[in-house]
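With one protein chain removed, the remaining protein chains of the complex are shown where they sit.
Our next item is subunit A:
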């Protein structure tokens, strides 16, 4: 449990807030390029600010404050003719990366980008999409740095054919085995969780000790301040920001990155458009329709009864906590070790900004562009050498890759 004051400090994102000041030290994924294909200018609601993004006559992106009425709903989406720039309002730097427009809303020097796999892969190997969650960004992030929940929330009571699982999380088989990922998660629900602080955030390793001296090793990452990088299948990783619209709404913005083969973008897009409404990217399943909950399905097919899309399970979990999770009532356990470590990093960053020491935050210096990777994979390894085997499996995957994935 934490105090209400601390909960406010680590969750609220407006221009004068503590966590908002930390987020404003980093590039934020503001929009998908495709949003400008639907309308130019397009509204961008980010960190409690009402902005508009457009391409000017020279083809350059402009992101600037727009006129908005007080009390405008979080996901209000005015058409192009209703968007008017605020005279004398803020104008922010923007950079396009692989179909995503990143914006920098802070003061002071504009930081470097880390050279993450999602940024350095060829365009053909990265697909970006986003979706709306009606809750605070921090609870959305925290579910992504909680390796234990997958054994419950995403439990499939039966295994599917992994060949049907392209573009979906947890539907592949594990490493070079014929064991479905769904089975590993279901049968080994108490992972041993190791957390290491890194120069980009946290490396989180979940160890599930199987029979015969074998261990399933799943490495995921927290990328400071609000992203994660996790494996999706043997072929792809997910780099996902939980970017605040305001205190009570956020988008997940994901860059799916493929190592060997180009991403089948048409299929990835089609799968996700079936679950979302444009132009707000609001999910079709939501609180209002009980996330498609079916008690019969919960008895025999999935742990939640909310279908096979794990994104919906996560959305239910985080939205059901309320607009901002009441952390004065929570009881964290050992399985929450990465969340505890992350909050410590965030509090340290808030304290550093309070004393004017921005350089104490991760990825603020020149060395940031030298950060590559990170390692993010599932493997089955001899228990005695799980760490080395995990690294070797990652290197092997990277060596067969047409873009420079070297680490």
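Here, a contact is a pair of C-beta atoms (placed from the backbone, for glycine too) under 8 Å apart; a residue touches a chain by one contact, two chains touch by 3 or more; residues count from 1.
The rule is short, and it goes like this: contacts and distances are computed from a predicted model.
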Checklist outcome for this item: Answering from "ATP-binding cassette domain-containing protein", "Heme chaperone HemW", "Carbohydrate ABC transporter permease" or "Rieske-like 2Fe-2S protein": the UniProt protein name of the missing subunit is "Rieske-like 2Fe-2S protein"
Checklist entry - Which of A:8, A:34, A:160 or A:294 touches the chain that is not shown? => result A:294
Checklist entry - Of A:158, A:261, A:326 or A:392, which sits in contact with the chain we cannot see? => result A:326
Checklist outcome for this item: Given A:101, A:126 or A:148, the correct residue touching the omitted chain is A:148
Checklist outcome for this item: The missing chain sits against subunit A at residues 139, 142, 148-149, 151-153, 189-192, 290-291, 293-295, 298, 303-306, 313, 316-317, 320-322, 325-327, 329-336
